[in-house]
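Here the complex is missing a single protein chain, while all its other protein chains stay put.
Lettered A and B in written order, each chain numbered from 1.
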Amino acid sequence: MSEKKEEDARIGVFVCSCGSNIGGLIDVKEVAEYAKSLPNVVFTEDNLYTCSETGLAQIKNGIKEHNLNRVVVASCTPRTHEPLFRDCIKDEGLNEYLFQFVNIRDQCTWVHMKYPHEALEKAKELIQMGVAKAAKLEALENIVVDATPTAMVVGGGVAGMTAALSLANQGFETHLVEKDNQLGGKLNIINTLFPTGQDASELLESLKKRVSNNPNLTVYTSAKVKDIGGFVGNYEVEVEQNGKSIDLAIGVIVVAVGASLLTPTGKYGYDGNKRITQYELEKKLKDNAVSAKDIVMIQCVGARNDERKYCSNVCCMTALKNALLIKEKNPNTNIIILFRDLYTPGTHYEEYYRRAREAGVIFLSYKLEREPIVEENNIKVYNEYIGEEMSIPYDLLVLSTPLIANDDNKELAQLLKVPLEENKFFLEAHVKLRPMDFATDGVFICGAAKWPVDLTESITQGYAAAGRASTIISHDTIEVEGATSFLPEYNKNLCSGCEVCITVCPYKAISKNENDEIEITQVLCKGCGVCGATCTNHAIIIRHFTDEQILSEIYAFGGS
Amino acid sequence: MVKNSKSVLIIGAGIAGIQAALDLGDMGITVHLIEKNPVIGGKMAQLDKTFPTLDCSICILAPKLSECYRHPNINIYTLSEVQKIEGSIGDFTVEVLKRARYVKEDACTNCGDCAKICPVRGIPNYFDANLKNMAAVYIPFPSAVPPVHIIDKNSCVYLNYGICGLCATSCGAEAIDFTQKDEILEIEKIGAIIVAPGYGLMEDVNPLTKYGYKKCRNVVTSLEFERLICASGPLEGHLRRLSDGVDPKKIAFLQCIGSRSDRDQKYCSSICCMYCTKAAMIAYEHNNDLESYVFYIDMRAGGKGFQTFLRRGADEYNIKYIKSKISQINVDLDESPIITYEDYDTSEIKQMKVDLAVLATCIIPSQGIEKLADVLGIELNRYNFIKTDPFLPVETSMEGIFTCGCAREPMDIPRSVAEASGAAARAAEVIKGG
Partner (left out) sequence: MGLAEIKTFKNLEDDVISVNMCCACGACIAYCENQAFNVIEMDNYTPKFKTDKSAENCKECGYCYYICPQTEPLLDKLKEVHLVKDELGNVIDVFAARTTNAKIKEVGQDGGIVSTILTYLFDTNNIDAAIVSEYDENFKPMPKIIYNKDDLAKSAGTRYSISSNILPLKDLTQVAEEIISHKKRIYDSDQLRIAFIGTPCQCRAISKMKLLNIKPAHVISVVIGLFCFENFDYNKLTEILESKTQINPSKIKKTNIKKNFFVTSKDDIVKEVNIKDLDEAVRNHCHECDEFVGRFSDLSIGASGAPTGYSMILIRTEKGRSLIDSLLATGYIERYIIPADQISEWRPKKINWLKKMTSLKVKK
């Protein structure tokens, strides 16, 4: 192991007053004076505001005049200021990783406001630790790989086509892979669209036309993704189309495989004839084959229960849409919708609900604890408000069932090394702030493959995934911070092949190569340190947070 | 990669505007981010925790704020508003009014010494839902971006009377500059514009007196409640009744206040169903003796993990859900709210006395949106939100001007973020594709 000779380190310590945030509670001059006594410290200074132009100039001066090769700043928080100071020392010719931040504000003066004496002692101890680590810091380089400016979209439904079009319009060579023999996904089944009432085929034809007219977009129907190798910016994808293999060099991948329809076998006497699903109703409406006089629709069939806890978003609006359509054609048809909570959020959908009520559709609520009982010609339903059980005659029963995850999600997930959540939909990096990303860089998700959504959101998400993917392939290269995890050559004999690191890595950055050796894809590594912490034989090293560096802090504080 | 000569202008720096800016900036496109408030972050910065993950809101937002601020491709203009635009898709010219901050942005280190010495008091801080006051020189919250203080020109004694100047004399960085003036900036070569002004608060335009708001100190709005339970808020996270300082044991969360109503707004405010349960959960974490009651018409929880979230609320956080319609709120002698409602499960009119009532008020279009729409030449729909086609969801009625987030209709953060990335992609198509 390369040893950094401690006597080579020439450390400069800059203690910040941060106005009165630090200086108002503790004497920063005393702290700076104390720092002079620490090993390897050749220069100290205190500033009013180290982050100001004056303060930064003082750091640069210090480096120049005292030949510093390590810099410690004791001030506020690295969250906001670490990049600033790193850039500062880089400007003066020092590697940016030879910088150590000590937080004596948020972690000291701010939280110990009532104990100035103790805060002063703590600040000194924190700096003692920081200086010890600084002596052990090593220069690191950022990691750079090329990025191929091409994209692949898996799934040719609305979301997939939208994403592919957006990427192609931005000038990227885009490949759209669809396992069916035609594009469109569920849009092929749907009759009319809510809330406008226009024909689904209009939207579908318009999308297909734009797809076929786009010079940057290549479509592969009856095609499946067979194998994926590589990593972000450098994927090698094998697509199988009609028995033939096609190899593609891909920069980013967008998953838009949509969802499936649930057949409610065994529920409410479903028989596909008198008791059908909303999608079967769509087909009937397309064929103009709805002649029933008494229609009952039941919402939340097979959803929002213990078996499937979620709400499928689109079923209420679908039911309303079909009910309105039928009512418009035959105002005398009786339509009763049995619901638990009606899902019509926002401006337009709530308005749609009112329209349905005004058109004469009747809404009757039921509770999960007491589901309706379907008999041959009647439905028995108990309503709390009236406090009675009612018997509703019907000649057509329509069951609103949820969208469910595709059966082959698991297979695709394994190929892409991305996770699924408990309902087998794809799991994004962060539900709130990274809804289109996967934790693994380079792969993105949109549409019903992630979670049941209506067309508006499918389209938005298609654009969004394209936008997110574009942030990667808009550049020739991908660069990540140098503080990554790695398995050095000299530690390879320590690796026992237990593969725990592979399992625990949240970014799927670790794998085994063809020689059965552990390989850490540097460009995917975020330096979180979990692999290093769990490696049973301490074979993995986390740069910038090596055992030696961390222990030096602990020993400085506690004594070796 | 050849740097694009055209840029994108984004109006509004809430979570949607910020996300769009970051995406475009990461694509190598220059972004001009215009925000009328002195800091970026919008309403999300004011929340305590977010559903369904219960992440601390500012904790997940602050890194994005910093990223925006430091991004080489993003130019932030705060205290700024668009006055005029000319041109068309691919080549807009925009005139921006940038109001004087009276503090030099490149000198201020955000130490806060000026705010400590300023003797002016009694100015409500909008960030704390007007529950706390601030001095005439202030920053709405400590981790705000830009990390620069602002002087409120209406309350500053120096600017109005020519005396004081204590902030200037005490500033170690010499950052106070009373000579600053409002300026007009002209930004040319804008390829596309994204409008993301977010939403407004109903309580700002409607007194809500039938629900006791402003009459009874123990009736608060949901945003006020967020600030009250937030550790960085006026009560430092120790929830107490504002009338007598007693810990509330029974809290009512009333959904659909001012929404889904013929009397006020007809539409559904979308997010209240989720955030009431979230608020009740956070309150329960502070006090395990708490009983929470959520009054609702239809529970709307279609997003990922939302139904499970509600179940947890009922099973683990002592929340009871009452399907009902609220009539009014009266006040008891000890200023406790008494709620009169129709219980839909029993068809009875009932009354419930609680210690604290939280009103989930309707989200309305951003204040000033009519003027903005006029300036941009885009249409608003009948609800005064920005009009979009359901199948062209991020396009406004003007080519080259896109929109996203709550400016279109009420929606939660995941949707706003997705829409923002979507609008960014469409804007990128204009810049890169031509």
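By definition in this document, a residue touches a chain if its C-beta (ideal position, glycine included) is under 8 Å from a C-beta of that chain, and two chains touch if they have at least 3 such contacts.
Since the model is a prediction, treat every value here as computed from it, not as a measurement.
S.K.: Under the definition given at the start, what are the shown partners of the omitted chain?
M.R.: Within the full complex, the chain not displayed touches B.
S.K.: In the complete assembly, which of B:Leu65, B:Val120, B:Val219 or B:Val430 touches the absent chain?
M.R.: B:Val120
S.K.: Would you indicate which residue among B:Leu235, B:Ile322 or B:Met352 is in contact with the undisplayed chain?
M.R.: Considering all chains, including the one not shown, the answer is B:Leu235.
S.K.: With the full complex in mind, choose from B:Tyr158, B:Tyr199, B:Tyr213 or B:Phe402 the residue touching the hidden chain.
M.R.: Checking each option in B:Tyr158, B:Tyr199, B:Tyr213 or B:Phe402, the one touching the absent chain turns out to be B:Tyr158.
S.K.: For review purposes, identify every residue of subunit B that touches the missing chain, sorted by number.
M.R.: Residues of subunit B in contact with the hidden chain: 117, 119-123, 132-133, 155, 157-158, 161-166, 168-169, 174, 176, 178-179, 234-235, 240-246.
Note that in this section only the chains that are shown with their structure count from here on.
S.K.: Across the complex, what residues on subunit A touch subunit B?
M.R.: Result: residues 18-21, 48-49, 51-53, 79-80, 83, 166, 169-171, 193, 195-196, 203, 304, 309-313, 341-351, 354, 365, 384-387, 421, 425, 430-436, 450-452, 455-457, 459-468, 470-471, 474-476 of subunit A touch subunit B.
S.K.: Which stretch or stretches of subunit B touch subunit A in the complex?
M.R.: Contacts found on subunit B: 1, 23, 26-28, 50, 52-53, 55, 60-64, 66, 70, 106-107, 109, 111-113, 116, 143, 147, 172-173, 260, 266-268, 270, 298-308, 311, 323, 344-347, 381, 383, 385, 390-394, 409-411, 413-415, 417-426, 428-429, 432-433.
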